[in-house]
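Read the structure below first, then the notes.
For this depiction, one protein chain was excluded, whereas all remaining protein chains were kept in their positions.
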Amino acid sequence: MRGIINYIKEVVSGVKTLINGMKVTGYYISHPKEIITQQYPENRDTLKMMDRFRGEVIMPHDENNEHACTGCQACEIACPNGTIEIIQDRILNEETGKKKKTILKFVYHLQMCTMCNLCIPACPTDAIKMGQNFEHAVFDRSQLTKVLNKPGSKLRDGVEE
Amino acid sequence: MKFDIYDFSVLTASIHESLGSMMGETAVMITEMVIVGVIFLTLFAVLGLALVYAERKVCAFFQQRLGPMRVGFWGTAQTVADAIKLLLKEPLMTKSADKFLFNLAPFIIIIASFMAIAAVPFALGLQALDLDIGVFYVTAVSSIGVAGILLAGWASNNKFSLIGAMRSGAQIVSYELSVGLSLLTIVVLTGSLQFSEIIESQREGWWIFRGHIPAFIAFVIFLIAGTAETNRGPFDLAEAESELTAGFHTEYSGMKFAFFFLAEFVNMFIIAAIGATMFLGGWMPLHFGELTSFNEIMDFIPPLFWFLGKTAFLIFIMMWFKWTFPRLRIDQLLTLEWKYLLPINLINILVMAFIVLMGWYF
Amino acid sequence: MERVELQNKINSFGVEVTFAESEVPTQFLTAEVSSENAHALISELKNNSDSSFDYMFCQTGIDFPEHIEVLYHLRNTQNNSEIVIKARIEDRENPAIDSVFDLYKTADFHEREIFDLFGVKFNNHPDLRRILLDDDWEGYPLRKDYVDEVNIVEL
Partner (left out) sequence: MSVKELHKATESQEYFVNMGPQHPSTHGVLRLLLTLDGETVTKVEPHLGYIHRSIEKMCEKDSYQQIVHLTDRMDYLSCHMNNEAVCLAVERGLEIEVSDRVKVIRTIMSELTRLSSHQLWWGVMGMDLGAITSFLYGFRDREMITDIFEETCGARLTMNYNIPGGVMFDIPANFQTKVKEFITHFRQKLPEYDQLMTNNIIFRNRTEGIGVLTKEDAISYGVTGPSGRASGWSNDIRKSHPYSAYDRVDFKEIVYTEGDSFARYKARIQEMWESMNIIEQLIDNIPEGNYQEKTRAVIKLPKMEIYQSVETARGELGVYINSDGKKNPYRVKFRSPGFSNLNALNTMAKGGKIADLVTIMSTIDLVIPDIDR
């Protein structure tokens, strides 16, 4: 007899736990306000990334098309993956008559970048920073190799002091 | 009864007559068969699309998601798009698969559910086959489907598929018993196996209310066993995505896969429809004994809506099961059947027979 | 257990052991043994009721120009005392050492890894195969003289 009572108890308590579980899911289906879906491409206008979000390395240029990169290669050394490649050039300074290093191209291989943020603190002149763009999908891998300094841009005066 | 105005037999009879005036008796029969066949084919497609959409939405809301939202208004055309995608997909097959059986399996499954749906009473006078052994016919026919699953698993020549098929075989053979016995509990009450008569007998009230606790227990068991019969979660061991990748239909793609998918949803509909018919009065409106005015208002809602509403309710409960519970293990599945459902069912049917003998039901 | 105490204890095992000496105190007590004596020492350390280092939390190899070392980091789960055993394998061409799988089951994977990456053969290991690399991989990548012009890119 005790066996039968235990058997019934087992069934009843088992069913109770199942109903308890169904209560949880039942709560959510009856509370559509709890829905947390964000519809991504549609909410692009309101989507704001966090300030520190690391999307890609960018080089800010001011209105005179000037940047702050002296071509010191500190970022290139700091990068663990060889993502940054600086092609240098020497131009003659008219006033002093000395040759001076500048950058010809600041090549950034986005396909190799792990967004580790080691290059940013390494830069002595704050010439590069992390951008917010994260939509990097392209059709061809070669498009991921970017030149960060804009054509015709030059070093901002007073950065090197 | 007020709902007699919605009697579909008037419509069918007039069609029969007008056809009879045009052609001979055999031709009439063949034409009618073709018409019914076409209607059911369309119903299959529509049901499949609607149920897949419903499942995706319901599951999404259980999970605090929105579900498909892109194609059409609130994603209503999503399943159509999916169907087109499946149609255009390449039908792949493993090199060492048994080609004939591999191609045959999805058809067996779909034919089984096709045959079962023929006996479902949709509304007053709207039933393709009103057999006098309807209950028996449906239980018999719906178990043909397992042959298709076994074939699919075997012919795929894939061990995961085979394990899934064998699980499914063990599962359906045992849960067939519970489904049959729980239906039998109601058959004891009605004294008939014919669906139209069973519904007619619920004119005064649905069996789940009139049949005391045994009817309710039978209903719960039917729901559990019915879910198991359709290979749906928490009894989806034959697919068991996290264990067997996709079980018996691992190797299927394109339209052949869609057949399995469709059959699963249509089977769910059939189980829910049978449950609604046996326990919830089928297309019979909700009646409360003395409340005449209430009963009359209920009668104005067409029987088809009553039927579809009840079926949808049962389908929703089955979805609720699926999206809440973890999957059972194969030995626990069989334990549940043989140690719990079957004994409870047998005692239940005994109690029910006693109640019927004493005439204690309402 | 104090280091000195443990040191004396190990000396009493009768296995030839030298203890690493350096100006900066090392993090763990480090005992250096030859590859032949390693198994005997570790077995003593594990089974001796006074020390009973029952948990090997790390096992690794290091490739030096002249020899290969296999390191065993052992911990006593009762009092958290730790010891490092360095087994020195002189033969860099065909390094071999006795497996400690009979003492620590975790050695199963760790020794396979050392075999895979350093080429050290563990005698009596139940299933010594490459674990991370392909079975037909040539060479032992963590050795300092390993060259692979295709996969290693020098920056």
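First chain written, first letter: the chains are A, B and C, and each begins at residue 1.
The criterion applied here is as follows: contacts are C-beta pairs under 8 Å (C-beta built on N, C-alpha and C of every residue); 3 or more make two chains touch, one makes a residue touch a chain.
From a predicted model like this one, the values you see are computed outputs, not experimental measurements.
> Sort by label and list the shown chains the missing chain touches.
Over the full assembly, the chain not pictured touches A, B, C.
> Of C:Val17, C:Ala40 or C:Leu142, which residue touches the hidden chain?
For the chain that is not drawn, the touching residue is C:Leu142.
> Please identify which residue in A:Ala78, A:Leu104 or A:Val147 touches the non-displayed chain.
Considering all chains, including the one not shown, the answer is A:Ala78.
> Determine which one of B:Leu51, B:Ile163 or B:Met268 touches the chain that has been left out.
Checking each option in B:Leu51, B:Ile163 or B:Met268, the one touching the absent chain turns out to be B:Ile163.
> For the chain that got dropped from the picture, name the residues of chain C it touches.
Contact residues on chain C toward the absent chain are 24, 26-28, 30, 54-58, 60, 62-63, 71, 73, 77, 80, 84, 104-106, 108-110, 113, 117, 130-134, 141-142, 152, 154-155.
> Going by the touch rule given at the top, which residues of chain B touch the chain that is not shown?
Within chain B, the residues touching the omitted chain are 59, 62-65, 159-160, 163, 167, 233-234, 236, 240-245, 323-332.
> Could you please point out the chain A residues that touch the chain left off the display?
Touch with the absent chain occurs at residues 13-14, 17-18, 20-21, 23-25, 36, 49-54, 74, 78, 80, 114-118, 121-122, 130.
Here is the rule we go by: only the chains that are shown with their structure count from here on.
> Measuring between Cα centroids, which chain is at the maximum distance from chain B?
When every chain centre is compared against chain B, the largest gap points to C.
> For chain A and chain B, let me know how many angstrom lie between their CA-based centres, rounded off.
Between these chains, centre-to-centre, one finds 51 Å.
> For chain B and chain C, what's the span in angstrom between their mean Cα positions?
Centre-to-centre distance between chain B and chain C: 64 Å.
> Got the chain C residues that touch at least 2 other chains?
none
> Would you pull the chain B residues touching chain A in the complex into a rising list?
58, 61-66, 69, 320-321, 323-325, 340, 344
> Show me the residue ranges of chain A that touch chain B in the complex, using the header's touch definition.
11, 18, 21-22, 24-26, 28-29, 32, 34-37, 39
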